[in-house]
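One chain of protein is taken out of this complex; the other chains stay put.
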Amino acid sequence: MLEVNSLTVDYPTRGGTIRAVENVSFSLGKSETLGLAGESGSGKSTLGLSMIRLIPPPGRIVKGEIRIDGVNIVELPESKMRILRGQKVAYIFQDPMTSLNPVKKIGAHFVELIRTHEPNTKKEDALERTKKVLGLLGILPERMNDYPHQFSGGMRQRIMIGLGITLNPNLVIADEPTTALDVIVQAKILDLLENLRRAYGMALILISHDLSIILERCDRIIVLYAGNMVEYASSAELHKNPIHPYTQGLLRSIPNIELSDQRLSAIPGSPPNMLNPPKGCRFSPRCRHAEEKCGLMEPSLIDVGNNHFVKCFAANDEGVAVE
Amino acid sequence: MANRMETIIIVLVLISIVVSAATVYYSTNMLANITALSNQVTSLQDALEAKLASLETTLVVGTTDSVELTLDPAQAYDYFGWNIMQQIGGTLVSVSPGSSTGTDFVAELATAWNASSDLKTWDFTLRPGVYLSDNVEFNASHVKYSFDRAIALIPSIPEGAPAGLGYDLIINHTEVLSTYKVRFVLNFPFAPFLGILATRSSGIVDPKYAPQAQVNYTASSARNSTPLAFVGPYVLSEWNRVAGRDLEIKLDANPNYWNIASGYPKIKHIIFKFYSDSSTLRLAIGAGDVDMAYRQISAIDAQDLETNPNVKVWHGVGTFIQYLCFQTKRAPFNQTKVRVAVAAALNRSTVTETVFLGTASPAYSIIPPGMLGSTEAFSILGDANYTYTKSLLAELGYDETNKLTFDLWYESSGHYPQSDSQALLYKEALEASGVISVTLKNADWASYKLNRDQEIMDAYVYGWYPDYLDPDDYAFLYWASWLHTNYSNSTQVSLYDQARATTNATLRTQLYAQIDEMAAEQCSVVPLFVSTSLAVTKPNVYGVYLDITMDMRYWLISK
Amino acid sequence: MGLRTYIITRIILTIPTLLLLLTAVFLIMRVLPGDPVALHFEKKATPETMEALRHILGLDKPLWQQYLDYVWGVIDIGYMVEHGYPNLGKSMQVTTEDVGGQIFSAFPATLELAIYAIIIAVVIGVLLGVASSKKYNSVPDHIIRGFGIITYAVPIFFLGIILQLIFGVYLRWLPTGLRIAPTVEPPASITGLYTIDSLLEGNLYKFIESVKALLLPSFTLGIILSGVFVRLTRTNMLETLRLEFVTAARARGLKESTVTYRYALRNAFLPVLTMMGLQFALLLGGAVLTETTFSWPGLGRYIVTRINFRDYTAIQGAVVMFGLFVTLVSLVVDILYAYLDPRIRL
Partner (left out) sequence: MKEENEAKRSILARLIPGFVSLTKHGPSGWMVIIGLVIVVAIVVMTAVAPLVAPHDPIESRVGPIASPPSWQFPMGTTALGQDMLSRILFGGSTMLQVSAISVLICFVIGVPLGLFSSYVGGNLDKTFSLIIDAVYAFPGLVIAIAIAAVLGPGVVNMALSIAVVYIPSYFRIVRSQVLSIKELTYVEAAKSIGAKWHSILFKYVFPNVVPSIVTVATVNFADAVLTAAGLTFIGLGVSVSIPDWGYDLTKGRELLSSGGWWVITFPGVMIILLALGFTFIGEGLSELLNPKLQR
């Protein structure tokens, strides 16, 4: 139902143009779950936001297409796009503390949402539905008349999720939904999300810097580095044999029982400066296996078998020379 | 529960609805009235005719003036206040319209008078058949009451006109000789007494409205706002003020005006409209909003209006004079020659022509031209007479290298007309002599007066508006103590006292001439210019007298 | 803390400020050169008569006593009830007129001017501010910002004079001064605000006339003030528009207008509101010049004229009135703020 083809997003800045996402392609079936992993600045959020065409200006999609139920939203007029948002695609943001209108009551948020997309709903009905949703979230209906600041972070994230699913969309994009929350709450929120997704049969894109979460919650995983897909596989496959050194690094950096013999380690170096990214393989400067051709040629994304795509000369020799 | 912002907006909307509803309601009411009227066409016509008639008999006067304090003769001391009082009140005698000397007096509430040879006892025969409120006939007791009251109030109103004119010093007491005969006994021979009697502060009051305390503006009713007996051509029918400034004044013809038989007042209603400044007033007369604009139309605007066919500009003489004072107690002006030298270097005509565009004329005597005793004394010093200036200053060792330097002060908060431009031109003229260097200094009116009293100003421009029209009220300026020039001259004073002790016009003229001559030699105070007055009216307005009294006599005006 | 207690404490807190203000002005007036007594005598004045008047004005009393008398007069409720205005003493220029009465007769003019000016300022400011924030960094944005900055640099009376020249002298559309054309009878004073009174009187003609008279002064003042609101609205909008809940709202597919006004502006408006309170002092300062330019018979003009007469009591009274007004407005603004922002609980 979601199909992304060689999507490329640019941010023109005074210093020059930043290529935040470089021809990313993937597809997502009904009620599938996809994880987007990568360090901050790897372009996860940009990718996510481009699904609802809300990349903060001056960023814009320069190439590629995004098809939701066959409709390419890249060319869609804003008016149509607006209806699509919330109704077909819901987006859950990182920081629940700041993603609700502080001067609006919780109930009002729901009613407004419902009546925007279904204008001929009566207020009472809207309120009824709100009550139901809040019930699902485990929030007392009478708290509808409270203001956001009267809720805890976890509660607010529940509310955000609730707002997301109210119009039961086909796709929910959760952008670091739990980063701002403490660990116990994290689990609860993710479970809630999981259950609702199953209950409503929605597809889910889970964006996180924390590979472990994604590994346990998603069917397929995209690992992004500097705006490039460096590896794309099912979580099981990826877990079993990570090929790209970056993915390996990421995996190594999670505390893990099975790999207990190996000691925990972080990836040396820091993400590249996106204004003038390294030639060839973006990761080469930090890569422990880097050879000189990694700096000269850019490897291409190749299927190494059972839908496991890798963008590294370690997996294959194909690549394009860079001038 | 709706969004709070919304509730606020709703409230605002509700308010506006209420307001507009009220509007609609009232406007419909008015419509109803109008239709009711139109049903009786005849009455409507009558109404219209009445309206038109009233237009013909109403004079709308625009002014930038305002009554300063009150319309109580025991206190009022400002031009506009006195002018209003003249319309509604009455004095024993008055100056005949169009007078050029200001001393040809005509009967008003008194029909005849005579002074004893020593000029200390003045008897007046009163006009019979003049009625105050409640058909009380005007008689000698009212005269006595009025003057006794004015004098009695002096201690509690030290800033009032009677105090200023020195009623308590001049008048010893007032006697009722008979119903229609009254006598004033003075403390000393005083020739200009009639002049005093013709002023507003000698207006007859109506005991019913004149308590022994001062009377001030009361919002309650116009009648209670003034103690004056309504024996003048008009009565005060409306007087409203805001924050000590007039908002509206209406005068209606007085049905029992003693002179009504001879057809006065010509116009039944006078309405005063109060404008903020001369430019707005000028726009109003230009646009025909008012029938008449009197005080103050600026010179440049007047010049502009001369060419406007829709208005008529009336010019008249004036009695406001400005003069240059020297601080004679210290150098440089303790030397007479320096004062004379500076006086000779002045150039009056450039000021009257450039600054006042001819609406003022050079003054060579402290006594305004036309008035008894006025001379050209100072003209012997000449204007811009630099050779004389140089020679005089040379004697004292001043020359191009060692210039005579002093501060010339002017008032900069608009108390006097164009004082800044004046000062600039005086400086220019003086410095053109090449041997004088002037530093201009300015202060707001309050500080200016303080400086005067502290005697810190070398030379300063001052102005004088007379209390009563007689050389007696001008000549003393040469040595007036309150000007703090520290100049005194016993000869001049004795001449002055002789002059006020005789009614012999020729003798007085000579005496004042002598005072002027000495003044021109001494130059303690140097006359600069005398104002002229001007009024602007619609072409269909007649009977505007701008004479030396500077009184606007509205009852003579017709249209 | 309940709303009532909040208001009461706020009012109590303003008392020392006002007292301070009053004291300051009292002292300033006493050091002003030029003696109010001397100013009564254009011409001849003997020391005796001066002394007499000084006694009448109570200026012969020791300073502390004058001060106490004055303060007592201000807080004398009984007098206020009786006369309908506080006892601010007798005017020193018009020795028999109550300053309280004069000020209360002059205040509505200033109030009316201030109200319309602030409305104009906020409307212009917010609309332009929102517009430029939406068109961030585009040509219109730069133009609007330019406007915002220029308003800081224009002498208020210059703008006034220019408007007079254009609309009063050349086009002859609007009067160049006064609250209502002198040829029109002012409406019966109920609120003292001509626009309201004329409506209450049901006289549309007078209403239109008074509005015509109001246009130039209120726009002069409004335009000058609007600059602050433009830039404030703009910056706040830019910040709010970048907040997550705005993006979130868009992500929920809410209408752009809803997002802009209900979400962004609604939150960006609160600081603007506070600024409204702060601006009032500035506004009244501007009113002094505007009233002088348009000879608007309000408190500002009253003060200026009375300073020339060293009318101590009058100026003291006016200052107290100004102070009260400013504090009252800031109080109202604070309450409104608390009412609009649920995060502040009273």
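As written, the chain order gives the labels A, B and C, with residue 1 at the start of each chain.
Here is the rule we go by: a residue touches a chain if its C-beta (ideal position, glycine included) is under 8 Å from a C-beta of that chain, and two chains touch if they have at least 3 such contacts.
Source: prediction; values computed, not measured.
**Q** Considering the complete complex, which visible chains touch the unshown chain?
**A** B, C
**Q** Return the single residue from C:Gly129, C:Pro182 or C:Gly323 that touches the missing chain.
**A** C:Gly323
**Q** Who touches the missing chain here, B:Gln87, B:Ser225, B:Ser447 or B:Gln492?
**A** Hidden-chain contact among the options goes to B:Ser447.
**Q** Which residue, C:Ile119, C:Ile150, C:Ile190 or C:Ile208, contacts the hidden chain when the whole complex is considered?
**A** Going through C:Ile119, C:Ile150, C:Ile190 or C:Ile208 one by one, C:Ile150 is the residue touching the chain not shown.
**Q** Touching the absent chain in the whole complex: find that residue among B:Ser99, B:Asn139, B:Ser298 or B:Thr485.
**A** Answer from the full complex: B:Ser298 touches the omitted chain.
**Q** At which residues does chain B meet the chain that is not included here?
**A** Against the missing chain, chain B presents residues 278-280, 282-283, 286, 298, 300-301, 304, 350, 354-355, 357, 412-414, 420-421, 423-425, 427-428, 439-444, 446-447.
**Q** May I ask you to list the residues on chain C that touch the chain which is not drawn?
**A** 16-17, 20-21, 24-25, 28-29, 31-33, 142, 149-150, 152-158, 161-162, 164-165, 169-170, 176, 235, 238-239, 242, 281-282, 284-289, 292, 300, 303-304, 307, 315, 319, 322-323, 326-327, 330
By our rule, only the chains that are shown with their structure count from here on.
**Q** Taking each chain's centre as the mean position of its Cα atoms, how many Å separate chain B from chain C?
**A** Inter-chain centre distance comes to 36 Å.
**Q** What is the distance, in whole Å, between the centres of chain A and chain B, each centre taken as the mean of its C-alpha atoms?
**A** Centres of chain A and chain B (C-alpha means) sit 88 Å apart.
**Q** On a C-alpha centroid basis, what's the spacing between chain A and chain C, in Å?
**A** 54
**Q** Which positions in chain A touch two or more other chains at once?
**A** Touching at least two other chains: 103-104.
**Q** Chain C: which residues touch two or more other chains?
**A** Within chain C, residues 262, 266, 340, 342 contact more than one other chain.
**Q** Mind pulling up the chain C residues that touch chain A in the complex?
**A** Residue positions touching the partner: 136, 242-245, 247-256, 258, 262-263, 266-267, 340-343.
**Q** Taking the complex as given, what residues does chain B use to touch chain C?
**A** Those residues of chain B that touch chain C are 3-5, 8, 19, 22-23, 25-27, 29-30, 60, 62, 68-70, 77, 155-156, 158-159, 163-164, 166, 214, 216-217, 241-245, 247-248, 273-277, 279-280, 283-284, 287, 289-290, 413, 415, 444-447, 449-450, 453, 464-465, 467, 480, 482.
**Q** Quick check on the complex: what are the chain A residues that touch chain C?
**A** Going by the criterion above, the answer is residues 52, 54, 56-57, 78, 82-87, 90-91, 93-95, 98-104, 112-113, 116-117, 147, 149, 160, 163.
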